[in-house]
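As you look at this complex, bear in mind that one protein chain is not there, while each of the others sits in place.
Each chain carries a letter (A, B and C) given by its place in the written order, and its residues are counted from 1.
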Amino acid sequence: MKHYSAFAVAREALRYHMGWERAWASPEPKKKYDVIIVGAGGHGLATAYYLGKNFGITNVAILEKGWLGGGNTGRNTTIIRSNYLQDPSAAIYEKSRSLYETLSQDFNYNVMYSPRGVIMLAQTEHEVRGYQRTAHANALQGVTTEFISPQRVKEIVPIINLDGPRYPVLGGLWQARAGTARHDAVAWGYARACSAMGMDIIQKCEVTGISREGSKVTGVTTNRGDIACDKLGLVVAGHSGHLADMAGFRLPIESVALQALVSEPIKPCMDCVVMANTVHGYMSQSDKGEMVIGGGTDGYNNYTQRGSFHHAEETVRALVETFPMVARLKMLRQWGGIVDVTGDRSPILSKTPVEGIFINAGWGTGGFKAIPGSGCGFAELMAKGHSPLCDEFGLDRFYQGRFIDESVAAGVAH
Amino acid sequence: MLILTCPCCGVTGEETEFHQGGEAHLKRFGPGASDDEFHTYMFAKENPKGVHFERWRHNNGCGKWFHAARDTVTLEVYGTYPAQTLEPPKEIRDAITAKRPGWTWREFA
Amino acid sequence: MSEAVTPLNGARFEGLATIEDAGLTGMITLRGDLASKEVKDAVQKAVGLDIPAQRQAVSGQGSAVLWMSPDELLLICAYDSVSQTIATLEEALKGQHFLAVNVSDARTYLHLSGAGARETLAKLCPVDLSEAAFTPGMFRRTRMAQVPAAFWLDEAGTFHLICFRSVADYAFNLLKTAALPGGEVEIYG
Partner (left out) sequence: MSTRLAKTGRLVDHNRAIAFTFNGKRLKGHPGDTLASALLANDQMLVGRSFKYHRPRGIVASGAEEPNALVGLGEGTRFEPNQRVTTTELFDGLTCISQNHWPSLDFDIGAVNTAFARFLPAGFYYKTFIHPRPFWKHVYEPFIRQSAGLGKASNPGDPDRYEHFYYFCDVLVVGGGVAGLQAAVTAAEAGSKVMLIEQTAHWGGRAPVDGGEVDGQPVADWVDATIAKLQGMPNVTLRNRCMGAGVYDHGYALGYERVADHTPGSDAPRHRLWRIRAGQIVTATGAIERPLSFAGNDIPGVMLASAVRDYAVDFGVSIGDRTVVVTNNDDAYRTAITLKQLGLEIPVILDARQSGGGALADEARALGIRVENGKGIAKVKGGKRVEGVAICAQAGEGAVLEEIKCDAVAMSGGWSPVVHLWSHCGGKLIWDEAHAHFRPDPANPPKGANGEGFVIPAGAANGAGDLASVVRDAHEAGQAAAKAMGHKPKGKAPEASTSEEAPMQPVWLMPQGAGIKLRMKSWLDYQNDVKVSDVQLAAREGYESVEHAKRYTTLGMATDQGKLSNINGLAILSDALSQPIPQTGTTTFRPPYTPISLSSIAGEAKGEIFQPIRKTPMHGWHEANGADFEPVGQWRRPYCFPKGEEGRHEAVNREIKQTRASLALLDASTLGKIIVKGPDAGRFMDMLYTNMMSTLKPGRCRYGLMCNENGFLMDDGVVARLDEDTFLVHTTTGGADVIHGHMEDWLQCEWWDWKVYTANVTEQYAQIGVAGPNSRKVIEKLTGDDISADALTFMGWTEITVAGIPARVFRISFAGELSFELSVPASHGRALWDALLEAGEEYGVTPYGTEGMHVMRAEKGFIMIGDETDGTVIPQDLNMDWAISKKKEDYLGKRAQEREHMADPNRWKLVGLETLEGEVLPDGAYATAPGTNANGQRNTQGRVTSTYHSPTLGRGIAMGLVHHGPDRMGEVLEFPKVDGGIVKAKIVDPIFYDKDGEKQNV
């Protein structure tokens, strides 16, 4: 693998960039692998990467029915934070965030991790208490967050309207080392590193069946032939139920659309990520200058990667109210992704009823930020059979009633 | 932005008048049921790529719940029918068969 | 007894349409088997009107019956006669499974009239308000911007609109904004 650096770019410039090699190879599938990962999105590639890096398992294929990074990895709003309330969530998201800090250096590909900070606005007394609780929990979880005053919020985000006629900003949960990264680069960087370890990334390879012998998995059937494996990881956000169906079990998952949109690019005006959950919207500004905007999920099962306009409408009106200076900006593009939402809205990182099959799914709206941590934990789970990062996220929790619920509010006070 | 026809009041309205409420034809399991049965009832989702039977409420309208047979990939609505039934009506199942021969959904086909 | 006041207290706005507080009005939610003779008779006795067909309103002199859902009607009558009307219903439906409850104060009731009435509503409600599609006697429950609302049209071209009492100001301001001069769509009327 050719090392990337400014010097390399300068050297190549002199020969008109004719000397760059492929970022990742495009091999034909082999007959058998130790591990097959289905899904070359961020989570799948990261799983493979840490299987190789941490456990020396490199006879790995990553199968992708479309193009790598083409699912939710390439269509999210790139927010990275770990200010979660419950211990298992905070553990995996903080692991992830800390890996993001050094990811560019780790695999020599600039993912542009930008720890510009994330504020979650508290706009009701209820939210104030909820975020104060999170700040307390985070302090014990090793996650650095603080509950800040409205004045601090205004200092960090000068364009915010603190006294909206509807929901005044009462404070915010601030995580200074949270931020954003370049989504495509995360997938590409992992892909390049996996390829360099000798793993096979096979694009345009759709899994159409899963073979087992008794209760144990033996391989997969694809549009490019049968491929055998000892272990199979299903990491296919948006299609998990479909794959589980092939393997013969059902999941506590429903797939719905999550929409995002961007404005036209403007000069820098906001240097952090702001999330306003009361009014259902969040916004950051990309390095290109676009305001990147997201909201809640649509309300029905949907595999179209399109959403309903009124959800975007709800998000936009919230942000126009919260940031009055965006009123005369224009929406450049809107799109949707398919997210898997579980029964408690927390992910599943688990063994399955079929021996040798592991599933990584159900990240809902939080998948991108979890990529390195999820990959790291899931690789350990696949290699060793258990992982402290994953153990609480098993499928068994839905039988036991042991939920990991991040939605702070159950109801509104009297 | 879907349109649905409420079988209770006859309105054909846009999605913003309605609210989806998960899978239809769930069999409730209460005290005495096994862990497996209860888990299946509460959590094991069909979540198909294709025809789906689901509950909708006409919440900005007549307030009634009803069922819809809808394709989650094409978003085609094969039909809506009252919630007070244990299985989809035959004409809706036939309409689905015409479009998606060989379909199944739980015990229905 | 104190004087009853509506949430809008007589508010009125004249723009592309005239929007006005319709004043104190009796409203009774009646739930029951609408197909039954008993309910039909009870409604006749109570307000002197027939049960409307699905999604229709039948109006009388100061009274109306609105089809809310397959098992629910909203009876409109004089504000002062609500107790009497409910008593009549209860008497007529004795032994039946039904529910009759006073909701006169739970709602705000507006009249919307003038050339721009259709356009004003069409800015806020996802309903076909063209002359061909929405005709006198029709009753529609729907969404008005961000709140539930219901309306019917009388022969004189006035829309009668109800929504919840707590959002009376919001509803009035919405309609007022939609009816501001300069906002003529010039498509209806």
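The rule we apply is simple: a residue touches a chain if its C-beta (ideal position, glycine included) is under 8 Å from a C-beta of that chain, and two chains touch if they have at least 3 such contacts.
Quantities reported herein were computed from a predicted structural model and do not represent experimental measurements.
Undergrad: Among the chains present in the display, which ones are touched by the chain that isn't there?
TA: A, B, C
Undergrad: Which candidate, A:Met1, A:Met246 or A:Leu329, sits in contact with the chain we can't see?
TA: The single option touching the absent chain is A:Leu329.
Undergrad: So that we can see where the missing chain sits, which residues of chain C does it touch?
TA: Answer for chain C: residues 1-7, 24, 29, 31-32, 71, 97-99, 101-107, 119, 122-130, 132-133, 145-147, 164-170, 173-174, 177-178, 180-183, 185, 187 touch the chain left out.
Undergrad: Could you list which residues of chain A touch the chain missing from the display?
TA: Touching the missing chain: residues 4-6, 8-10, 13, 16-18, 20-26, 66-67, 69-70, 74, 87-88, 90-91, 95, 101-102, 104-105, 108-110, 112-116, 123-126, 128-130, 132-137, 139-142, 146-147, 159, 161, 164-167, 179, 182, 184-185, 188-189, 203, 263-269, 278-279, 285, 287-289, 304, 306, 308-309, 312-313, 316-317, 319-321, 324-335, 388-389, 391, 397, 399-403, 405, 407-414.
Undergrad: Could you list which residues of chain B touch the chain missing from the display?
TA: Touching the chain left out of view, chain B contributes residues 1-4, 14, 21, 28-33, 35, 38, 42, 55, 57, 59, 63-65, 71, 74-77, 83-84, 99.
The working rule: only the chains that are shown with their structure count from here on.
Undergrad: Among the other chains, which touch chain A and chain B together?
TA: For chain A paired with chain B, there are no chains in contact with each.
Undergrad: If you average the CA atoms of chain A and of chain C, how far apart do the two points sit, in angstrom?
TA: Their C-alpha centroids are separated by 48 Å.
Undergrad: Mark out which residues of chain A touch at least two other chains, giving numbers and ranges.
TA: none
Undergrad: Got the chain C residues that touch at least 2 other chains?
TA: In chain C, no residue touches at least two other chains, as defined above.
Undergrad: Which positions of chain B touch chain A when the two form their complex?
TA: 1-2, 15-16, 19-20, 22, 35-36, 39-40, 42-49, 52, 54, 70, 72-73, 75
Undergrad: Under the touch definition given earlier, write down the residues of chain C that touch chain B in their complex.
TA: Interface residues on chain C, with respect to chain B: 54-55, 67-70, 72, 126-127, 140-143, 148.
Undergrad: Touching residues of chain A toward chain B in the complex: what are they?
TA: Within the complex, chain A contacts chain B at residues 239, 241-242, 245, 250-255, 299-304, 308-310, 343, 398-399.
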